[in-house]
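A single protein chain has been removed from this complex, and every other one stays in its place.
Chain nomenclature is as follows: A and B, assigned in order of appearance, with residue numbering initiated at 1 for each chain independently.
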Amino acid sequence: MAGDVFVHPNALNESESIGRGTRIWAFAHIMRGAVVRTDCNIGDHSFIESGADVGNGVTIKNGVCIWEGVKIEDFVFIGPGVMFTNDRYPRSPRAPVAQERYSKKENWLLPTLIREGASIGAKAVILAGVTIGRYATVAAGALVARNVPDFSLVAGNPAVAIGHVCMCGHPLPASLECISCDRVYEKIDGQLRLRGEEGAAE
Amino acid sequence: MAGDVFVHPNALNESESIGRGTRIWAFAHIMRGAVVRTDCNIGDHSFIESGADVGNGVTIKNGVCIWEGVKIEDFVFIGPGVMFTNDRYPRSPRAPVAQERYSKKENWLLPTLIREGASIGAKAVILAGVTIGRYATVAAGALVARNVPDFSLVAGNPAVAIGHVCMCGHPLPASLECISCDRVYEKIDGQLRLRGEEGAAE
Partner (left out) sequence: MAGDVFVHPNALNESESIGRGTRIWAFAHIMRGAVVRTDCNIGDHSFIESGADVGNGVTIKNGVCIWEGVKIEDFVFIGPGVMFTNDRYPRSPRAPVAQERYSKKENWLLPTLIREGASIGAKAVILAGVTIGRYATVAAGALVARNVPDFSLVAGNPAVAIGHVCMCGHPLPASLECISCDRVYEKIDGQLRLRGEEGAAE
């Protein structure tokens, strides 16, 4: 996956797993072993750690950190300053009281999954262990401590559901008919899905 | 506006519109087409995008991103890690469902205005479309989703008004007489203004 990748002269890319068409901007740092697929945009001052996994067509704005254990599916939007985490009870691994815990990754590393097309607003924080559903939106500044269903809109600290959003990004009215595009949704077993699309929301 | 600008050797300045006396610190990046006027300070790891407009005597601390559509008037303080936004319903522009929306700026770009002398505390997030009034203060960590009047103090997520501040920065008591300097305010039609200054708060 080496050809046709743009790496800004002030960026630092150590990964050999960057897909075609992906652009990496100034002062960003991609570590060896990080995977970033095709046609992504990695903003200034971002950091992608060994073991992180980023899909196709993902937009990562400035100053984002993506750690080992975080998997981001295709077409996700990660706003500026968004922070992921991979440890629920952190201590300094250099502290004597914490050295046993940090001797094995399974003691502390919790995975996070951001599903296709989701958007995470500026400066939101995503706690380790969470899954954010397809085309869900996390509002700017939110602190997400629990899973977010497909097409859900969450906001606040801690984040709570405040509505639904369309695949196109626009909030949905109670009728579940998007006023910005022509998509219509229905609620089945408490979960939103596109009307007429079998299992679209799974 | 080219002479007498300090650019740290580890910074990246691509703009030709930087005013005299302005200093740009390590790992900051100013894009071509960004305007920053005289006597500003741009902290480490900050980013100013093409189309952003920064006034005179503005202090921008570390790790701040200022996007196209954001206008900052003279003498504003932008705390470390403050994040602006310019899109209320972001999706990855690389997603097929979002490509029409991002084909024209007027579909998504919302302006933000920070008026003279205002202060924005550390890590606050300012939603696109908001105006923050003259000498208002946004507390650290606030999420600002609505306009903030002149001299108002707002805090929280979402931010709500919790009082007023003096031009000098100090919170005002109920008497509207600053205990830190000699300024006195009055409330006219629900808006604070400096006593004796015709239209000072407009």
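The definition used in the following text is that a contact is a pair of C-beta atoms (placed from the backbone, for glycine too) under 8 Å apart; a residue touches a chain by one contact, two chains touch by 3 or more.
Predicted model only: the values in this text are computed from it and were never measured.
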Selected residue (touches chain absent from view) among B:V5, B:I18, B:V58 or B:I132: B:V58
Which residue of A:V7, A:A98 or A:L176 touches the chain not shown here: A:A98
Absent-chain contact - pick from B:F27, B:W67, B:Y89 or B:Y185: B:F27
Contact footprint on chain B, counting only the chain that is left out: 10, 26-27, 39-41, 44-45, 56-59, 61-63, 74-77, 79-81, 117, 119, 121-123, 135, 137, 140-141, 155-157, 165, 167-171
Contact set of chain A toward the excluded chain (per top definition): 12, 27, 29, 45, 47, 63, 65, 81, 83-85, 89-98, 101, 123, 125, 127, 143, 157-158
